[in-house]
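Yeah, one chain of the complex is gone here, protein chain that is, but the others are all in their spots.
Our next item is subunit A:
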Amino acid sequence: MAAAVVKDSGFEALEKLKSTEPPVFLAPSSISEVARVASQYLFAKLKPHDPKSPFDELLVDGFDAEQIWQQIDMQSQPLLSSLRCEVKRFAKNPREVRKTENLAHGDSHEDDVDEMDMDGLDLDDDNADEDDDAELEANESEGEEEEEDGEEEEDEEDDEEENEGIEDKFFKIKDLEDFLEEGEAQEYGIDRKTKKAMPKVKKQNFSDDDEDEEDDEDDEEDEDGEFGAFDGEDNEESDKLGKARYEDFFGGKKKETKMKMKHVIDDEEAGNGNQGNENLSTHEKELLKLQSKIDQMEKANLDPKHWTMQGEVTATKRPKNSALEVDLDFEHNARPPPVITEEVTASLEDMIKSRIIEARFDDVQRAPSLPTKSKREAKELDDNKSKKGLAEVYEEEYVQKSNPSFAPATFSDELKKEASMLFKKLCLKLDALSHFHFTPKPVIEEMSIQTNVPAIAMEEVAPVAVSDAAMLAPEEIFSGTGKIKDESELTQEERKRRRATKKRKFRAESAKQPVKKARDTTTSTEMSKNGNE
């Protein structure tokens, strides 16, 4: 009774859901109750096909969306595998499918599942829709699947009727067009449901997103949108089911390529439709390769560079011990330090030995110091026996003390004197050589012969080496008293007296020494000589 109630109300609930406007789902309203009832109904429908399910019915009272989904999921998972087996079985035996097909038409909703399976196995594309349904069951919530199930059934029926007796390909084309239109509507209509060419994973994600997005109330919200998606999925699913199916579904391939191209240029669909994935021209293949290479390189360029290419890199910026792995090569600009081998030491020692033999050292030379004091007079001690007696020594001392002038010159005095004499003479000579600053001869007290040379002979233009001090003084030439009278001043008696003395002298001289005359002659000759000079 309860089941029947559920059944009726569930159907009504489904109908109601279907009829409500989509915006209603967005806001929280009483529609949530309706949705729950509908899910319960669908769950109950599937229950007979899933013996392993722990739930007899879907528990909705007081449960939130997550829990409800979990229950549905628990039921659907085992169903998936069983359905797959069924599909495979029917694929091998198509006739069985045909049999069950006819039964499907008149059946109630309870056989929906079987029908779906059978239809899915059909070689026609419309059955692909049913595959979608199967797909639905595999991927989506039970509620959605069931919902679609109801609708699809109607579509299937229509298609079935048309297809009987018509070639597959032909039909495929038509279906293709429908499919494309749906896709376009989908694309331009609802942005959220993106490309059909999406791989299954994306679709799954997408559907997961849908699931996440939905709240408790929005169980059936995606129902409409999923249609197209399911269609797309359908193709991929069919590809997977077996090679035979894939070859037969040649159109499916077309559809896929069409779907890809659709977004680019709609006109090229027909042309591109001729190419299948397996029949790419070499040009196409090369292009693809290039493209992949380009993608790789672009990706590499976007990545951060390897540390060896980064210019100046410190140890903190590269991974640990990475410098050990890289082969570093750079020029050393300094000469390496010398390795001290035996040969080096030997050569060094040879050099040292030769230097020693030559006594050629580079020692510090002491600078000759300037004498600050003169050397003390070193008194020479005479070893010889003294020639003077002691008495004589005392005598000399006494004499020196009393009368210094009479003292005989000591040895040192004599030397001193000699030295001073020599020095004076030298100085005189040096001075004489220079005219301008001539110093007169120092007075040396010694006996020297002075010649009676007239002054005029001395005074000559040539360098005067001898001063006129060497000449005899007038007094020395003429010796006599001061009173000198001229002959005119003499009286008679004076004259007589002079004559008498002169006579006397003359007689005396001539009598004593005739040598005196010689002397006169010498003087006269000297005078003549000097005169000639």
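Criterion: contacts are C-beta pairs under 8 Å (C-beta built on N, C-alpha and C of every residue); 3 or more make two chains touch, one makes a residue touch a chain; residues count from 1.
Assume contacts and distances are computed from a predicted model.
Colleague: Tell me the UniProt name of the left-out chain, picking from "TATA-box binding protein like 2", "Brix domain-containing protein", "Cullins domain-containing protein" or "LOW QUALITY PROTEIN: protein transport protein Sec24C".
Modeller: Per the UniProt record, the undisplayed chain of the complex is "Brix domain-containing protein".
Colleague: Write down which of A:A27, A:A300, A:A334 or A:A378 is the residue touching the left-out chain.
Modeller: Missing-chain contact among the listed residues: A:A334.
Colleague: Check the options A:Q365, A:N384, A:S434 or A:S488 and report the residue that touches the missing chain.
Modeller: Of these options, the touching residue for the absent chain is A:Q365.
Colleague: Taking the entire complex into account, which one of A:V24, A:L348 or A:L430 touches the absent chain?
Modeller: A:L348
Colleague: On subunit A, what residues meet the omitted chain?
Modeller: Residues of subunit A in contact with the hidden chain: 333-335, 337-338, 340, 348-349, 351-353, 355-357, 361-367, 369.
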